[in-house]
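One protein chain is absent from this view; the other protein chains keep their places.
== chain A ==
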Amino acid sequence: MTETPSTPEARPKRRISEDWAATLTGLFLLALCLIGVIPEGLIP
């Protein structure tokens, strides 16, 4: 088996950032919904 430098090795950092991005986006959108910035009825 070769010891190809793994692109996978570099992946976790990007994966974590996507993970955090999704987490923060979700919580931010929830906050906007709860405080009424995204009004009821705007999302079909």
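One rule holds in what follows: a residue touches a chain if its C-beta (ideal position, glycine included) is under 8 Å from a C-beta of that chain, and two chains touch if they have at least 3 such contacts; residues count from 1.
The criterion applied here is as follows: contacts and distances are computed from a predicted model.
UniProt lists the omitted chain of the complex under the protein name "Sulfate exporter family transporter" (options: "Tryptophan synthase beta chain", "Periplasmic nitrate reductase, electron transfer subunit", "Peptidase M16" or "Sulfate exporter family transporter"). Where chain A meets the missing chain, the touching residues are 1-4, 6-9, 11-12, 14-16, 18-27, 29-30, 33-36, 38-40, 42-44.
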